[in-house]
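As you look at this complex, bear in mind that one protein chain is not there, while each of the others sits in place.
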Amino acid sequence: MSIAYKPDETFRDDFVYSNSDTAILRFPFPFIEDEYMYSVNIEPHVRGGETGAFEAVFDVDEHYIAECRERAMVLEQDPNRCMVLPHMMTAQWDTLELIMESLAEDYPEDFTLEKDGDAWTWTNRPLGIKDSFVFGDVDSLPLEPFEYITRQAQGDFTLQDQRENNLFMDGGMVTTQADWSLEFDLGMSFHEWHGPVPVAHEINVFDRALQYLLRLQYGNPVRRLNWTMTVNPRLDTSPENYPIWGPDRTTLTPENIGGKLHLRVELQTLFRLPRSNAILFGIRCYLASLDELTRVPKWGRRLHRVLRDLHPEIAEYKGTTRYREMAVDYLSQFDDGEPTSPGIGPDVESL
Amino acid sequence: MIRHDPLMLRVSRIESLSPTLRRIILKSADNEPLPVAGPGAHLSLTLASPKKVYRNSYSVVSFSGDHYELIVRRVEDSRGGSAFVHENLKEGDLLPSTVPLNLFPIQVGSRKRLLIGGGIGVTPLLSFAKVLQENGDRFEMHQFVREDEKAVFENLVQGVGSKNIHIHTRRPKEGEIQALLEEQPLGTSIYMCGPDGLMAAVDEAAETLGWPENHVHREVFGAAGGKPFKAKLAKSGCELEVGENQSLLEAIEEAGVPINSLCRGGACGACMTSLLEGDPEHRDHFLNNEEKDSGKLIMPCVSRAKSAQLVLDI
Partner (left out) sequence: MSKSRPTYSPLYLDKTGKRHLIVSDTAEIPAEALADGVTPDMFDERWTIAGHSKAIPGTERGAVADHEFRSMNHLLIALRRRLGEEKMGFRLYAVGAEGFLWEVRTAAVVVGMGGGEVQLNQVGSQARRVFCNHCRTITEGVTTNIVECAGCGANLFVRDHFSRRLNAFAGFQVDAEEPGDIPEIEEIYR
């Protein structure tokens, strides 16, 4: 099925952005039950499941072209949003191979990869790119391989090197992040880069997650969903540009909150890379407004309950303090107190 | 590339390198591209003889897009898998395999790598040496072999094209390993694979000279058998006989009791099982000394029993 791209969408200034009915129904709603707490909620990243977002290795949707353009703009203004330490070159090629092969297999109408030994030709029809290069030869591509391919994918990516029984974030392409800085965190160990996350350290979530990831096997990727909230459909909520987007949080009113406040979901995927033994971490961002999500009755009820009962420290960390009460009040109209079914599925087939 | 186990491989070529060494070339049986095997990766092959099914892990010596190269030594007192490869395996045979797993990768951050191998332990080190040489990384390799196999091993390392590979046709002399380690620059890491005696000598020298543990990496292979013993599975109510050429894990699998496993070499921790009774003989590298001494956990892929019987909580 071909994707109806919306190339004119914007994620800044005038914010021309919306989700089609199809996009809403395939939205990876992150709450499996009516309350939320951190857990090691990792599952195999296999095709299928309760949301359409799980149908491909790297999900491509109607926002693809616009998101790639937004990424290019961020990099133009701040090249350090893509940084890779020199010892990660093998992992860069591993990443390029994984993303190209996956996109070509999952979306043959849009992407093609032709190989003749190490001589590869990559065609990206939505972005109008066609390049021939030699796999393993940096000089044969216009950019280093990691930046080259992640400019053509939705969502952020980081590269984790595995050594000394730990993972180190030694590279990344981070332009659509929920308020964390690649430039600051580059080179950090697993516990260091998770340092600012509250509560989870105390319940040993990171110890267990690290032990699990150290054993992640090639060919058996895993995924989890994470979430936060963002005012306006803004992808670049980086610490770097906090002075620019921070004031958005003061613009919410009971009248505009339904259209302006967005649930921001990250589909996080983890892949063991074969040559480098590094881990590629994909952080794919989905945005949907409260008004879009509450068109699914189950999600309206559940979102109200989760936000209402959220652990105060987690609410603070996710930056919701200023508007949480307003959001809970607004959402209460969609919660009739009926029970909700387990799992994340929308329970409806059309809107 | 996302491909799941089992991978179907076809034996494309078998070459006899010496009376006890065979080179096996494996290609894709279904013409699908093969998953990449990085340096240090291994395949776990399912070898089905008429009598018995073996699962043996072999390091991938080289990977070239369309095939994997393995070298298999026929081990005396082998568990049976390597004897099967030498006696029964034919070109054209199909072998189910895992996707390449890597529990012995080259780690970044070292200024120099010292590769030390004994006998067939050369296999993962060959894959390292090729990549290190290609990348221009600093390394030195010492391979200890039997006199009559010198020519075979010289041939094997010749392809790497490095002057830093040394073949020794004897066991290391007293103090030789220590002298080798003593001259290594700060920031060197050891990667070793070979008989227990050799690896113990390296461990001892490294400790004496103040090498931190995390600078010494090893591949452990060839989980040998031992005395037969009984195993009782408390939850499933089975009683098993673990034969001398069989691992506890294999005996559990044969009984049809579900159990996780991954590396099948005592490294990954996947098959860790609670032990209720009995005196274990720990052979793994996963449990720490405290856990081993507690006698409450066992890695059935490699570890056995000192007592006549073990009782497991599965």
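When the chains are written out, they are named A and B in that same order, and each has its own residue count from 1.
We adopt the following convention: a contact is a pair of C-beta atoms (placed from the backbone, for glycine too) under 8 Å apart; a residue touches a chain by one contact, two chains touch by 3 or more.
The shown structure was predicted, so the numbers you read here are calculated from the model rather than taken from an experiment.
Undergrad: Sort through B:44, B:143 or B:184 and give me the one touching the missing partner chain.
TA: Residue touching the absent chain, from the options given: B:184.
Undergrad: Given the contact definition stated above, which residue among A:12, A:215 or A:249 touches the chain not shown here?
TA: Counting the whole complex, the residue in contact with the absent chain is A:249.
Undergrad: Among A:52, A:126 or A:187, which one is in touch with the chain left out?
TA: Of the candidates A:52, A:126 or A:187, A:187 is in touch with the missing chain.
Undergrad: Out of B:211, B:229 or B:286, point to the residue that touches the absent chain in the complete complex.
TA: Once the missing chain is taken into account, the touching residue is B:211.
Undergrad: Can you list where chain A touches the absent chain?
TA: For chain A, the residues touching the absent chain are 80, 164, 181, 183-189, 191-196, 201, 239-243, 246-247, 249-250, 322.
Undergrad: What residues on chain B make contact with the chain left out of this view?
TA: These residues touch the chain not displayed: 109-112, 181-189, 207, 209-215.
Everything below uses one rule, namely that only the chains that are shown with their structure count from here on.
Undergrad: Once you find the CA centre of chain A and the CA centre of chain B, what distance in Å lies between them?
TA: About 38 Å, centre to centre.
Undergrad: Quick check on the complex: what are the chain A residues that touch chain B?
TA: Per the touch definition, chain A meets chain B at residues 57, 87, 94, 97-98, 101-102, 117, 161-165, 215, 217-221, 274-277.
Undergrad: Hey, which residues of chain B end up touching chain A in the complex?
TA: 1-5, 35-41, 65, 99-102, 105-109, 214, 262, 268-270
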